[in-house]
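I have a structure here, written as structure tokens, and I will follow up with some questions on it.
Of the protein chains in this complex, one is absent; all others appear in place.
Every chain is named by a letter (A, B, C, D, E and F) in the order it is written, and numbering of its residues begins at 1.
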Amino acid sequence: MPIKALESMIDEIVSIKLKDQRVFRGRLTRCDVYMNLTLSDAEELEGEETRAKYGSVLIRGNNILWIQIPE
Amino acid sequence: MPIKALESMIDEIVSIKLKDQRVFRGRLTRCDVYMNLTLSDAEELEGEETRAKYGSVLIRGNNILWIQIPE
Amino acid sequence: MPIKALESMIDEIVSIKLKDQRVFRGRLTRCDVYMNLTLSDAEELEGEETRAKYGSVLIRGNNILWIQIPE
Amino acid sequence: MPIKALESMIDEIVSIKLKDQRVFRGRLTRCDVYMNLTLSDAEELEGEETRAKYGSVLIRGNNILWIQIPE
Amino acid sequence: MPIKALESMIDEIVSIKLKDQRVFRGRLTRCDVYMNLTLSDAEELEGEETRAKYGSVLIRGNNILWIQIPE
Amino acid sequence: MPIKALESMIDEIVSIKLKDQRVFRGRLTRCDVYMNLTLSDAEELEGEETRAKYGSVLIRGNNILWIQIPE
Partner (left out) sequence: MPIKALESMIDEIVSIKLKDQRVFRGRLTRCDVYMNLTLSDAEELEGEETRAKYGSVLIRGNNILWIQIPE
């Protein structure tokens, strides 16, 4: 299942696109079946540039468009 | 689970981004699994400036984009 | 739980921000777990000015952004 | 509970604000827990003026922002 | 209950306002508790003029704002 | 029930209006109670002109406004 793919990425760096078109990148530290998840060392990106740094963030799953999974 | 991360932040200062792009900052006093939560000493921010002070507020979880967790 | 905080405010004056950015203020007379609630002596505010008076209103909980709780 | 307040208004004149900002006024003839409801002698208002008359209408509850309850 | 009011209208002509503000008129042939419904001889209206004729249509209930019930 | 009307249209040509106002036309090959459905020989229309051909598509039911059923 797709959620299993997310769980297997714990401790990896992921990029997350939100419905408001913002992109977060950080280390995945927790996730659940609704795609609620926490990132450490989170930064908000604009293209490849860092727009803001947030430390740890909890993102509400229903705002997520897609998650780029490292290969 | 990500919600556990939120529960562990009770009594800490958190910043909350809402879907309408507003940011609240305050002391987390209560939360539930829907991310409904209460803040004391809540203020609405515009960048780093205080736009309004609200005392205690109850935020409905489904409006939340993300919550910045202090480290 | 956050909803308990709301229940404890019955008979108090609360301010409610809706998703369409309007603000209602009135005396909280009833509420449920979906944040459906009734206000008496309800008024709609524009900044600190009264824009309209409604008497009693029933607000559907899913429209609520946040509720300011008196301290 | 707030829904009980609605049920107690059967046969009374209520005003209903929808999410698209339109206002309906009419006699409440039926309601359920989702705030689905029927009005008789329903009219759509623009300020205090009647914009259209509809006879009986069934309004889907999830479109409702708030309902003004006569006192 | 309001849905019963809809069921009692089977075989009658109803007008349906959708969230995208379009209006359909036709003979109600089926409905369910989500307000999913089918119309025969359906037409889309612009004011009182026919904009398009569709024969039979199945309308998904969650798009419906309100249904005008013949008296 | 309205969904039964859809099931009875398997193998027929249907037109589907989505919430983003696009129209698809094709042969209905599968459907479920959420109105998730598959079309074969699907084309996207602009008025009566074909804008794009897609072969087979799976449409997520919650995007559907209405489905025109052949008579």
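Please note the rule applied: a residue touches a chain if its C-beta (ideal position, glycine included) is under 8 Å from a C-beta of that chain, and two chains touch if they have at least 3 such contacts.
Just so it is clear, the structure is predicted and the values come from calculations on it, not from any experiment.
Undergrad: Write the list of chain F residues that the hidden chain touches.
TA: 18, 20, 24, 29-32, 36-38, 40, 54-60, 62-63
Undergrad: I need the residue numbers on chain A that touch the omitted chain, in ascending order.
TA: On the side of chain A, residues 1-6, 19, 21, 35, 61-62, 64-71 touch the unshown chain.
Note that only the chains that are shown with their structure count from here on.
Undergrad: Counting one step per pair of touching chains, how far is chain D from chain B at the shortest?
TA: The least step count works out to 2.
Undergrad: For chain A versus chain C, what separation do you get between their C-alpha means, in angstrom?
TA: Once rounded, the distance between the two centres reads 34 Å.
Undergrad: Tell me, which residues of chain B touch at least two other chains?
TA: 62
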